[in-house]
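With one protein chain held back, the other chains of the complex are shown just where they sit.
Right, subunit A next:
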Amino acid sequence: MSEIVPPEVRPKPAVPAKPTGISSVHGSQGSGVGGQGAGGGSSLLGYIGIDTIIEQMRKKTMKTGFDFNIMVVGTSGLGKSTLVNTLFKSQVSRRSTGWSRDEKIPRTVEIKAVSHVIEEGGVKMKLTVIDTPGFGDQINNENCWDPISKYINEQYEKFLKEEVNIARKKRIPDTRVHCCLYFISPTGHSLRQLDTEFMKNLSRMVNIIPVIAKSDTLTVEEKIEFKQRVRKELEISGIEFYPQKEFDEDMEDKSDNDKIREAMPFAVVGSDKEYQVNGKRVLGRKTPWGVVEVENPIHCEFAQLRDFLIRSHLQDLKEVTHNIHYETYRAKRLNDNGGLHPISTAPSGDTQESNL
């Protein structure tokens, strides 16, 4: 009998407890210096080398590389592909595979995933960009997010099946969506009904990061007003975007994340063209009245988004996806069917004895 976990309770992420009370005696002479620490930390009599584990993990990660799957959602023409290319400074979006921007709008929402391996500083990353052309472009857009939630659940299902196998792969390929960038149209007024409906439905199954697209259409005052209004509307609708308040582990996290939450949604501009400004080459958009510099924090918040997404919270996105969203899905699945047969591939109507 498997443990029945009620789906509403979202388990706290399993993070190894930070070591308390162990003083670093690295480099001290012989005798132990650290006193008794709270919570059972014992004093060390010399340098052991436990802290080299960080270096070992780093080497391992570099060798194996890691997967990151990012989904972009928004009506056509909001600059999604350009932004992703700008974020990862390479041609990683749908555009790279010969899609032309003159293609017709598809009649239903399609899911197109494109993978590239990019490398930086010896670290390899298999980046998959999942695009959703056709979202919100029709006249009747009711439930146009159904194909998207279906896709997300399918990835969870794939992972679950691998996990539940008797002969498991050493490293389960992770195709789960770690992050969903939702593009808000910069009307300057408020969120559209489609925006709130989509985010309400999907914020409980994937990490949603709302961004204000093509924000070079807003002046500074308009931007501030618009962000305030959007944040208020998100709050009223009860939409928990990433980083979610409920998963802040400690005070340090909370204060960092609070700062980020205050600044969200980030108003971004994307570009893959370079221009000469004041003697430097910058990524930007050239208009008759000036050059919009993408990485200039006065012009737009692209740099903030990039730092947040890639430089500080990339791993956390994966962890929250694995420990929370995936676990929720898993609990629901196991609950529904009374268990999964480890070898069978048919998930529905299976009432055999569970081997879990």
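Here is the rule we use: contacts are C-beta pairs under 8 Å (C-beta built on N, C-alpha and C of every residue); 3 or more make two chains touch, one makes a residue touch a chain; residues count from 1.
Keep this in mind: contacts and distances are computed from a predicted model.
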item: Options "DNA replication complex GINS protein PSF3", "Septin", "DNA polymerase epsilon subunit 3" or "Transmembrane channel-like protein": UniProt name of the undisplayed chain; value: "Septin"
item: Residue among A:E157, A:E197 or A:E295 that touches the chain left out of view; value: A:E197
item: Listed residues A:S42, A:T219 or A:S255, member touching the removed chain; value: A:T219
item: Interface with the undisplayed chain - residues on subunit A; value: 75-78, 101-102, 105, 137-142, 185-197, 213-214, 216-217, 219-220, 229, 232-233, 236-237, 285-293, 296, 298-299
